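Heads up, one of the protein chains got dropped from this complex, but the rest are sitting where they should.
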Amino acid sequence: MSEGRGASRWLIPLAVVPVLILLAYGFRTNPRDIPSPLIGKPAAPFTLRAFDGAALSLEALRGRVVVLNFWASWCYPACYEEAPALERGWQAYKDRGIALIGVNIQDKEEPAKKFLGQFGHTFPNAPDPAGRVSVDYGVYGVPETFFIDRAGRVRFKHVGAITDAIFKGNVETLLAEKA
Amino acid sequence: MSAAHASRALVLAGLACLLALSAKAATVDENTVREIAAELRCVVCQSLSVADSPSETAHQMREIVRERLAAGDTPEQVKAYFVEKYGLWILLSPPRQGFNLLVWVLPFAALGAGIVLVGVLVRRWSRRPRAAAPGPSPVDEATRARISREIAEMDR
Partner (left out) sequence: MTYVPEIGYAATVAALVLAAYGSAASAVGAATGRPALRRSSERAAVGVFALVTCCMLLLIYAFLTFDFSVRYVATNTNRGTPFYYRITAVWGALEGSIILWTWMLSIYTLVAVAQYRRRHPEFYPWVLSVMLGIAGFFLLVMTIPAPPFERLSPIPLDGRGLNPLLEDSGMITHPVALYLGFTGFTVPFAFAMGALITGRAGDEWITITRRWTIVAWYFLSLGLLIGGWWSYHVLGWGGYWAWDPVENAAFMPWLTGTALLHSVMIQERRRMLKLWNLTLIILTFGLTLFGTFLTRSGIIGSVHAFSQGSVGQFFLGFLALVLLGAFSLMAWRFDRLRGQGELDSVVSRESAFLLNNVFLLAATFTVFFGTVFPLLSEAVRGAKVSVGAPFFNLVNIPVFLALLFLMGVGPLIAWRRASADNLRRNFLAPVLAGILAAGVLRALGVGNTLVLLCMGLVVFVSATIALDFYRAARARRRSGDGWLGATGGLLLRQNRRYGGFIVHLGILVVALGVAGSQAWSVQTETTLERGQSMELAGYKVRFDRLHGAEESNHFKVIGTFTVENGRGPLAVLSPAKKFYPQEQTPIAAVDYRLGFLEDLYVVLGDFAQDGSHATIKVQVNRMVSWLWIGGLVLTLGALLAILPDRRRPA
């Protein structure tokens, strides 16, 4: 056949290249890392009853920086790693106008209380028995932590164990803003 | 009927209406719940739908669907709620708009293109001029008939 025809046959191997490039791109992404659509939107209101009986609601905390942490007693090792960091963050900032609430999801009361006892959390923790709050915040795994500003908007979401540095960084940023 | 009777009857009738209304609001078609749940992705189990997944999260999500339907939301609104909270990936198949149309359209386009291609090729190949027919063979009629019968038998 003619020469022009000769060149077009190389289209066959070339056609494979875009697919390979796409697959290679896949290495840079993490399928479990899903951006939250809630960032910048008003945080969903919630009313919870803490393990010690106190009533907690988002409305009552308007004006403060709210850190909402979702955890479970079976979430090993991440929740166990971040628990001390949360307590430290609470101790450092509780007098500076933040509220830290731990929400226990997909769990039973006994193991949850055992978890709390192990770490001696002094900030309020509440169970979310029907999962309403976790779905309201688009939670798809534990642990997840949301940082809500004084105006009640979700500003940051952190998936995975939180560290002192991240806690401090986000809280400081939000504290610096006026209500 | 005396006034007392009438007013009691009215109250009873009113109560009955209320009961009927609340019962209606509370019964949700389980099929609708399943249909909606089948289009939502279970967030903890990868490829399963909320309808299929045995996990606790999925159970809770089904409850939320049920609750919302009972409160009067349409199926579209229920799905929109989940999309608002989780993003588009909560839907088990992408909505048919924008870039996502590509995944819906391309397979059918490929199928169509394939059929057309085969059609063109088959046409072209069956129109090739065939070699000149061979001259009359020295085989006699009876043998030829037997041969074509056996070939027909083999070809099946």
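When the chains are written out, they are named A and B in that same order, and each has its own residue count from 1.
By definition in this document, a residue touches a chain if its C-beta (ideal position, glycine included) is under 8 Å from a C-beta of that chain, and two chains touch if they have at least 3 such contacts.
Since the model is a prediction, treat every value here as computed from it, not as a measurement.
Undergrad: Write out, one label after another, the shown chains that touch the chain missing from the document.
TA: A, B
Undergrad: Since one chain isn't shown, list which residues of chain A touch it in the complete complex.
TA: Touching the missing chain: residues 1, 6, 9-10, 12-13, 16-17, 19-20, 22-27, 29-32, 34-35, 74-76, 106, 108, 110.
Undergrad: Spell out the interface residues on chain B facing the chain that's missing from view.
TA: Residues touching the hidden chain, for chain B, are 30, 38-39, 41, 45-49, 52-56, 59, 62, 87-94, 99-100, 102-104, 106-108, 110-111, 114-115, 117-118, 121-126, 128, 130, 153, 155-156.
Criterion: only the chains that are shown with their structure count from here on.
Undergrad: At what distance in angstrom does the C-alpha mean of chain B lie from that of chain A?
TA: Between these chains, centre-to-centre, one finds 34 Å.
Undergrad: If we count contacts the way the header does, which residues on chain B are in touch with chain A in the complex?
TA: On the chain B side, the touching residues are 43-44, 56-57, 60-61, 63-64, 82-87, 89.
Undergrad: Enumerate the contact residues on chain A facing chain B in the complex.
TA: 34-38, 44, 106, 130-132, 134-138, 140-141
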